[in-house]
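Data first, discussion second: the structure below is written as structure tokens.
Excluded from the complex is one protein chain; the other protein chains are retained at their positions.
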């Protein structure tokens, strides 16, 4: 998994022994999620998420393009991942990037969280193409969860320019008009309020890491047979970088508040009892609830903050009225 | 213009795929499953799975279009067939524990071999606690307390003393890497070969620099496994006059498990052809060399010597190996150069060449029929093959299978004791 | 296809199966004895997959040489003619993300199944070719590789068997989906080690209610066990035939 950082054998064994005793290096409980800190930027769609020391910045952008020929009624959603060059050390080249990308694609695109059809402007001709750029600023484990979280918050936060379709060919109303968009008027944010994306549900990914507590540690080999007997599987939430390096397999569950599982991936590695997997799913429910609440409150705060700056009184359409009438 | 004039559209009706859903096979495996926590148990019905349409196939002979230019046959579902019906008696045999001798029972990966902690666990097994499981599909073999499972098929695993044929793949630092058809390339140290200028002289730095003059990439050689390294790689040596570079013939590859490990692996066959049956399945067929009267010494008959000298002049004119060793005479030096020559004997007669290819086809025939290869069998097949004037006929599958049967039947008739024919 | 047709009120599926029936599974090992060290062909319904295993062999390049174990490579080949609706010009690129992801998963699955430390400094190459697709693609690939590895005589801890299972109307689990069912139903693919309940691989890509997960897992584990039995039978049978023919040679 990780190239640049190498753990010494002693360090590895120490960590595993700690885990076997139910303790972790940073003092967390086995099933404790690190604190999530979500910062929303001034611009719509700019999100900065911190999870412990891991930090990801997501920026959502949009443009108008021609939809794919085989899907004329749908918009486009793309994810672009930038691994900061000094963080490349922490990822084993393409595989991680690929994993994150596919993960986000599955949990947001395939689960219909982002309603692509709502991005369609004129069927077969114009649609919005939404692009999410991910930047990893600092990395201390749990790539997947944090990036997934950041993207979905970004999408919730992001707003699209209002577009009107002008059937009159001569129109030259909007400021962004050029030849290609001849009959579309894209309204700048300050003219007409932008519209939020239609997000149907909020998928949250939770990654579980698995370890076996056989004394020797390192060797993954000989323990397939007797999971149920001699050895117990330790199941860890929100692994840090060092813990991630040592894990023997992992399970990524994406769920939303409605107790709908959007995606599960267990990608080989140490085999895990099916019951354990079910337990993990049930445990994830609680965390998903918490995180969803957190996201919602953060967004609400942001909205309120933005409203503060708007001179609401002046925007009122109705005439001022004296309140205490005679 | 062409862009508008050429249009594709998919007309589903014209496609041929309408048949796929409807003809889906309707033989299914009935089973039932009772909830999560209760013990899973399957319906008692025996499954009918795996019926290839065999009733037709097995009975009728494959449609053959025999002609001398090209034979086309249908793939025959032979031996390892898909299905169960005809073999059900066989299954019963193996299912009854009384008949289940250790030698004949087949274990598959994950199957419990023994829970006796006293037995030592060899290849093809792994253990969890006291229990030993098989890690391959194969037969159990027990030698004293060593229990191992021998896979039915695997790549060549070298053992010390194996006489093998290999091909140089890499010239490295004081060593050659040799492809022997095994899991890893074998290693031939510069110190384990005879160099020109006396068998036991020290290897000079000059030798190191000119290793390619002795053996280079692609060269075939005939050698013996001297030792096995920890990681399973083989160390080779050619420190005998019977080993060395191969000439005057061609290589045949057969599966290594068909070669029976015997005392001797190089033979002279009828028809002035010799064979080296490498244990690794690399077989070298070549013209039987002229016998010299002093077979073991490095001196050669004068008549031969002249020939070699002329042969070697082109190769080694600008190189004097072991130039420091004064005591060795010129004669001995030159004679051992012969080991590393690339030149074939110029006088290989057509007859010998024809015999060599005939033997090659005989070997291919044995390997096709998966019959263990021994000297006597090769000769036997050769005899049978003589009824085909053109040995090119031997490449036909039908012919090969017929000959294979003949060989086995012939042995039965003659009662040849070939008890350990197979290495399996 | 309307949703109703997938599972009729009488409990029959498009192709006449009941909910818990897998399609006809036929498999064969040692299909390419000359070309490679281990090979298999597996067919479940109309999904046909063949696998060839090369190795363990000397690594082709130095970067795939590991000192303590074998280097595992999986190449997945899904030619255009294998697609269910083989439209003529559609070709799944060899480097499409889906295939790359699957290849990574397959390597991960088999890395822990094969006893790689028995083969230091070598490489094992698995080539899988999908000849026809009709659902259960990933599970067929896993099953086929499992068989080919056994055929090649490479040590592994146990069988791995895989099956997929879908959910109809958020209530009824349906085992071993074909292509049409896969289009319409949420389903998961699972791979089980041997006869245990240990899950090596689990993949779910559609929305599925959490409550249903337990049921589906239970059924798919049972299904995997069934498939393991079928494969094991086949391996045993062909091994016995082989031994029989060897014995015939040496008895006399």
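Labels for the chains are A, B and C, by order of writing; each one numbers its residues from 1.
The criterion applied here is as follows: a contact is a pair of C-beta atoms (placed from the backbone, for glycine too) under 8 Å apart; a residue touches a chain by one contact, two chains touch by 3 or more.
By definition in this document, contacts and distances are computed from a predicted model.
A.B. asks: Just go with whichever of "CLUMA_CG005920, isoform A", "Mediator of RNA polymerase II transcription subunit 18", "Exosome non-catalytic core component" or "Ribosomal RNA-processing protein 42" UniProt uses as the name of the absent chain.
C.D. replies: So the chain that does not appear here would be "Ribosomal RNA-processing protein 42", according to UniProt.
A.B. asks: Which chains here touch the chain that is missing from view?
C.D. replies: So, taking every chain into account, the missing one touches B, C.
A.B. asks: Identify the residue among B:153, B:167 or B:265 that touches the chain left out of the display.
C.D. replies: Considering the complete complex, B:167 is the one touching the chain left out.
A.B. asks: Pick from C:6, C:22, C:106 or C:129: which residue touches the chain that isn't shown?
C.D. replies: C:129
A.B. asks: Could I get the residues of subunit C that touch the absent chain, sorted low to high?
C.D. replies: 26, 28, 31-36, 41, 43, 46, 48, 52, 54-55, 57, 60, 75, 77, 79-81, 84, 86, 88-89, 91, 94, 125, 127, 129, 131-132
A.B. asks: For review purposes, identify every residue of subunit B that touches the missing chain, sorted by number.
C.D. replies: Contacting residues on subunit B, toward the hidden partner: 1-2, 4-11, 13-20, 23, 25, 52-54, 56-57, 63, 65, 67-75, 77, 82, 167, 217-220, 245-251, 342-344, 348, 350, 353-354, 357-358, 360-361, 364, 390-392, 394-397.
Keep this in mind: only the chains that are shown with their structure count from here on.
A.B. asks: Of the chains present, which has its C-alpha mean closest to the combined C-alpha mean?
C.D. replies: Chain closest to the assembly's C-alpha mean: C.
A.B. asks: Averaged over CA atoms, how far is the centre of subunit A from the centre of subunit C? Could you give it in whole Å?
C.D. replies: Spacing between the chain centres: roughly 31 Å.
A.B. asks: Taking the mean of the CA coordinates per chain, how far is subunit A from subunit B in Å?
C.D. replies: 55
A.B. asks: Counting in whole Å, what is the centre-to-centre distance of subunit B and subunit C, each centre being its mean C-alpha position?
C.D. replies: 29
A.B. asks: If you look at subunit A, which of its residues touch at least two other chains?
C.D. replies: Subunit A, residues with two or more chain partners: 224-225.
A.B. asks: Check each residue of subunit C and list the ones that touch at least two other chains.
C.D. replies: 115, 157-158, 193-194, 214, 217-218, 221
A.B. asks: Tell me, which parts of subunit C touch subunit A in their complex?
C.D. replies: Interface residues on the subunit C side: 97-98, 100-101, 104-113, 115, 117, 157-158, 188, 192-194, 196-211, 213-214, 217-218, 221.
A.B. asks: Quick check on the complex: what are the subunit B residues that touch subunit C?
C.D. replies: Within the complex, subunit B contacts subunit C at residues 8, 10, 17, 20-21, 24-33, 35-36, 40, 42, 47, 49-52, 79-84, 87, 90-91, 94, 104, 106, 108-110, 123-124, 126, 133, 135-139, 151-155, 169, 177, 179, 183-185, 231-233, 255, 370-372, 408, 411-412, 415-416, 418-422, 424.
A.B. asks: In their shared complex, at which residues does subunit C touch subunit B?
C.D. replies: Listed in rising order, the residues of subunit C that touch subunit B are 14-18, 20-30, 33, 37-38, 45-46, 55-58, 84-89, 115, 119-122, 134, 150-159, 178, 180, 193-195, 214-215, 217-219, 221-222, 225-226, 230, 232-250, 252.
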